[in-house]
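Pasting a structure below so you can have a look.
Here the complex is missing a single protein chain, while all its other protein chains stay put.
Letters A and B mark the chains in the order given here, with residues in each chain numbered from 1 onward.
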Amino acid sequence: MDIAVQWNWVMFGYGVAYGALVLFATSIAVRITRAQKRLGGTV
Amino acid sequence: MRKYARFIVPAGVIVIALGFLMVNLSSTLVYFNTPAELQARDASDARLRLGGRVVPGSVVEADTTVVFQVEDCDTSVQVIHTGVPPQLFQEGIGVVVEGAWTGEAFESDTMLVKHDEEYRVDDEDYDKVDHTCSES
Partner (left out) sequence: MTTLERNPSSVWPWIVMAVAGLVTFVAAMSVSPDAVQGQLSRIMYVHVPSAWLAYLSFGVTMFASAMYLWKRDLAWDRRAHSSAEIGVFFTGLAISLGMIWGKSTWGVWWTWDARLTLTAIMFFVYLGYLALRRTTDDLDARAKRAAVMGVLAVIQVPLVHFSVIWWQTLHQPPSIIKPEGPDMDPSMVVTLLISVLSFTVMYAAMMYKRIDLARIEDAVLIAEQTNTGPAAGEAVVAPDLSGGS
């Protein structure tokens, strides 16, 4: 397989991995903020 | 006791479901046949999988077919593959081919490259021996 094609696959994989990690971490942060708001700012 | 029924019921369902999947799975647990297992079979149209190592020096490429030997320990089987093999296909690599056993050759139309657990920086360091033999 061509080296450039291999790198495309690798970058695709790392894009998926790090993209998903950022999204998951963001979702935790967003849910924390939302839940805090629902508590009415007592936290 | 009635209180616990609520937890035992879902637990039971899971155990039964897992048991069912396990029994069902046992039919697909053997993903491929070895060359020796294949030779013990009668020729048929049944769709089978054959796995093994591409014998170095045996690959002959034609227009739309690739003919080569797949070996496992001392047994080898001729494979007539129709179609374009995956890009990593090469002599000495592990493959799983899908097709039918004619009794003399395996006619396949689907090929997967099976990478083994070996990882080397230099091609020279690659162990050219079939690992599956040394263990059994």
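What we mean here is this: a contact is a pair of C-beta atoms (placed from the backbone, for glycine too) under 8 Å apart; a residue touches a chain by one contact, two chains touch by 3 or more.
Worth saying up front: this structure is predicted, and the values here are computed from it rather than measured.
Mind giving the shown chains that are in contact with the missing chain?
A, B
Under the stated touch rule, tell me which residues of chain B contact the chain that is not displayed.
Those residues of chain B that touch the unshown chain are 6-7, 10-11, 14-15, 18, 21, 25, 28-32, 51, 86-88, 90, 93, 96, 111-123, 125-126.
List the residues of chain A that touch the chain left out of this view.
So the residues of chain A touching the missing chain come out as 1, 3, 6-7, 9-10, 12-14, 16-18, 20-21, 24-25, 28-29, 31-32, 35-36, 38-40, 42-43.
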